[in-house]
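One structure is given below, represented as structure tokens, and several questions about it will come after.
A protein chain is absent from this complex, but the other protein chains hold their places.
Chain IDs A and B follow the sequence of writing; residue 1 opens each chain.
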Amino acid sequence: MNQTEWAALALLVAVLLVPSASIYGYDLWLDAQKLDEEVQVVWITGWAAENGGWSPSEITLRKGVPAKLIITSADVTHGFHVPDLGLDSGPIAPGHKAVIEFVPEETGTFTFRCSVFCSEGHQSMVGKITVVE
Amino acid sequence: MKRQLLAGAWFTLLIVFAALFYAPSASGGEVVTVHITARQFAYEPGRVVVNQGDTVVFVLETVDVTHGFYIDGYDVDVRIIPGETQTVTVVADTPGKFKIRCSETCGALHPFMVGEFIVLRSGVNIAFLGAAFGLVGVVLAATAYVWRRGD
Partner (left out) sequence: MAATRWHVRDFFSSLILHRGKFDLLQIGIINRLLKHRAFQYAAMMVNLFVFWVIILSGFFGSPVGNRNISIVFVWILWWFALIVLMVPLLSRIWCTMCPLPAFGEWLERRALVKKRSAFKYLSLRKPWPSKLNNIWLQNLGFLAIATFSALLVTRPVVTAIVLLILFVVPVFLVLIYSRRVFCRFICPVGGFLGLFSMFSALELRPKDKTLCRNHMTKECVRGNDNGYGCPWIIYPGGLERNNYCGLCFECIKTCPYNNLALNLRSFGGDILAKTGRALDEAWKSFIMLTLAGLYILVMQGPWGVLKDWSNVFWAPPYGWALTGVGGFLPYVGIFWGLSLAVTPSVFFLFTGASKLASGVRSVPLKKLFIDFSYELIPLALMAWIAFSIPLLLVNWSYIVNALLDPVGLGWNVFSGLYVPWTPLIPAVIPYLQSIVLAVGLAYSIKYSYRLAKQNFPEGKAALKAFLPQVVFLTFVSMIFLWLFMG
């Protein structure tokens, strides 16, 4: 195999690896984020109720530790609203994300809902945040 | 001689059409209310036909998810939210065919969610007629061209 062939093979390997590694690496980075002790990071994807609703729909947070919620919409425009904690992301169009950073002060269970009319099942698009010690 | 007559006749009619397009319209000026229901993935009714000069009041609703309502060539772009009725008023001052497009990602076939807003002039779709006329001109010209070349 001469030099050109080796170079061509290296290019082929790079072309196939770079995108795969990027996606895999991003996944790993996401998981690493969740293990962060200093900040609780939670990724939430909003789907219309007919498509499964919030994913995840149950979130557990620790009291007193800064939390960062990163919310995106998958199918149509949604909004993330936790009335009892005073959190509202505003409308989130599909593919976009909203980031809410706050420190949970009290323990308890707090319901979150979709704040942008999204589908017939909009009212049932709910989830639960449980804050523990 | 016959060919020149034909060409002359075509050109005269072309001028007439152009004049019709730009001259003030005969009818129009009414207020038309159109109820449109947006759904995945169409507007019902899909075609709205009015006269030039009419004031069109669109009363918009959606039966499923959030949709958009955008009209080519007219400065209209609103969001239709489930449970709310949206009203948009447009003066149909330019004749022709204008697509209504959904401007809010509403699901898989969103890019194909299209309606039509057709503004007639004196009861006639002047844009289509003009274009058809132009097309006939092209046919005549091309046919005459190959006839002359003859090879």
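Here, a residue touches a chain if its C-beta (ideal position, glycine included) is under 8 Å from a C-beta of that chain, and two chains touch if they have at least 3 such contacts.
All of these numbers come straight from a predicted model, not from anything done at the bench.
A.B. asks: Considering the entire complex, write down the shown chains that touch the omitted one.
C.D. replies: A, B
A.B. asks: In the full complex, which of B:Val59, B:Val91 or B:Ala142 touches the chain missing from this view?
C.D. replies: That would be B:Ala142, which touches the missing chain.
A.B. asks: Touching the missing chain, which residues of chain B?
C.D. replies: Chain B touches the chain not shown through residues 39-44, 46-47, 63-65, 70, 72-73, 94, 96-101, 103, 105, 108-116, 125, 127-128, 131-132, 134-136, 138-139, 141-143, 145-147, 151.
A.B. asks: Even though one chain is hidden, which residues of chain A still touch it in the full complex?
C.D. replies: Within chain A, the residues that touch the unshown chain are 2, 4-5, 8-9, 11-12, 15-16, 18-20, 23, 26, 50, 72, 74-75, 94-97, 119-120.
The criterion applied here is as follows: only the chains that are shown with their structure count from here on.
A.B. asks: What is the distance, in whole Å, between the centres of chain A and chain B, each centre taken as the mean of its C-alpha atoms?
C.D. replies: Once rounded, the distance between the two centres reads 43 Å.
A.B. asks: In the complex formed with chain B, which residues of chain A make contact?
C.D. replies: Per the stated touch rule, the residues are 48, 75-77, 93-94, 116-120, 122.
A.B. asks: Can you check the complex and tell me which residues of chain B touch chain A?
C.D. replies: Touching chain A: residues 64-66, 81-84, 104-107 of chain B.
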